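Removed: one protein chain of the complex. Kept in place: all other protein chains.
Let's look at chain A:
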Amino acid sequence: MRRTKILAAGAAIGLAAAVAGCSSTKHTGASGGSNASGNAVPALSANLKAGGTVTIANETGATWNCQFNPLTTNQQEANGYLYESLLYVNPLQSTAAPTPMLATGYSWNSTDTQLTFDIRPGVKWSDGTAFSAQDVAYTFNLVKQYSSLDTFALWTAPAGGGAGLTGVTASGDKVTMTFSANASVFFYDVANMMPIVPEHIWSKVGNPTNYTDTKPVGTGPFVVSSCSADNIKYTANKTYWMPNEPHVQTIDYPAYLSNDPANNDLASGKANWGGQYIPSVNSFYVSKSTNNHIWSPPVANVSLIPNTAQGPTANLGVRQAIAYALDRAQIASIGEQGEEPAANQTGVVTPTFNAFLNSSALSSSGYASQNLTKAAAALKTAGYSPSHPLSLTVKTVTGYTDWDADLQVIKQELAGIGIDVTVLDEADNTFTSDLQNGNFQVIMYGPPAGPTPYYELHLMLDSANDQAIGTAAQGDYGRYKNSAVDAAFGQYAAATSASAQQAALEQVETYMINDVPLIPVVESVDWYQYSTADLEGWPSAADAYAQPSPWTYPDVEQVLLRLYSKSAQ
């Protein structure tokens, strides 16, 4: 049994303060190490001594069930800690080469229909068994056999929106995957998102869909030391393949049921890694200690989705009027308290995806800043004016208080041109159902992020995702139909060069400006708070080596591999 920290209840008062540390350590900024590429082991800070504890304060909304099946719904606590993928692709540096993990390299054939991975030799599972290319082929074929595990639709035909994987075979140290069409846009899912599981264990567990995996065996840098409903404690994997890694020896991941307690523990220094919205973060968190830092890279848009199939927003003039009338900078500074930046009408998230932004198209469009004259004119073409006002209902999800604040600003801004906005806060379930069924005039939504703008825009605009209103759609919630845009997405997917991808995306950006099928308002960010009281090596704006939130997997592994304890050195 672990020795308890507290001998008398009274003594514990100082506990939080003790952990917070009073050392006036200066923030040394970015630690060494760059994104390695090629066949080398990632060049992480060498010669660092082991020690230190990471305590994560991240709202998980539920107590832990102590299951670690990385293929179903336990990804967040399994992937990156216990299980690893073949390569690591950094969504924040989409042009950088992938970091080799379980694979040391990869190659495509000329048509991007066959992908070969070189599998790293000398890796061991945490039970001591040797890892091999067979395990990789086994994992991919396992999700083929149990299609409900095929989270990324890898084995679904391209016509059904899948990657069109047709076979995965292992031979020696190589794994070869064949696809029925150009699958380059699925590289992120195949190489980065798919955790590899051990064949010698998983082949004996029966149906892997409801395998609870309470004693996980993986290749990752950590193993589960103890787990209760309240906390997962991970300790360093002694047989981890990367030499001298991980430096940090323990991770505590308490289950926070809501934001406030997690935020309190971050502010008091009890926890050193956070990943959720903190209102007034500067006074509540940053100012509490010189060791407290934040950095929130934007990764996707929070958009108003107009219903383009029915109602007043089916009229282009109305959509244009809304897009012209929004002062996005004001929404970001008031609604988001400056913690999320303003978005732009091209749908390309800046500065993260600056390389893809067609900035001349944006500036000539007139959407670069608020333009009330154009807004009023556009509204007039649609037949509305302040004397004949338009009433719109905007739906949003309950509990996203920053979105509520955004919408209050939006409501005022639109009132100025004669659009009367009613905001409707809906419970999670109702919201999802209305979003998918197209049951809205305008709805506020932030889709998941991807490694390039393609992923978000494709999800939101490609009419292959389309369904009739009243039937649940898995994308294109606004029911936007434009065969030219669909074709541009096709060109992007079939492109074999970066410039061809760029050209395809610029076409989509043009339609975003001309048709206003989405109205991006602010950019959603990875919330991220970190304390340098004892730990260094955190990702930062200067060294954006991974998505920084503790809930982004498999990025979390990259962070854990770089962290080190200052007191242990």
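Everything below uses one rule, namely that contacts are C-beta pairs under 8 Å (C-beta built on N, C-alpha and C of every residue); 3 or more make two chains touch, one makes a residue touch a chain; residues count from 1.
What we mean here is this: contacts and distances are computed from a predicted model.
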For this session: Among "ABC transporter permease", "ATP phosphoribosyltransferase regulatory subunit", "Transketolase" or "Rieske (2Fe-2S) protein", find the name that the UniProt record gives to the complex chain excluded from display.
Result: "ABC transporter permease"
For this session: Identify the residue among A:N109, A:S171, A:N210 or A:S280 that touches the chain left out of the display.
Result: A:N210
Exercise. Which residue, A:Q249, A:S359, A:T432 or A:Q491, contacts the hidden chain when the whole complex is considered?
Worked result: A:T432
For this session: Based on the whole complex, identify which of A:K124, A:K144 or A:K233 touches the chain you can't see.
Result: A:K233
Seminar exercise, completed: Missing-chain contact, candidates A:P121, A:P261, A:P351 or A:P386, resolves to A:P261
Problem set entry | Residue, one of A:Q75, A:N307 or A:S531, that touches the chain absent here | A:Q75
Exercise. Hey, which chain A residues sit against the chain that's not shown?
Worked result: 1-9, 12-13, 15-17, 55, 61-63, 65, 67, 72-73, 75, 147-153, 156, 161, 207, 209-210, 212, 226, 228-231, 233, 252, 254-258, 260-262, 264-265, 267-268, 427-430, 432-433, 436, 448, 459, 472, 474-475
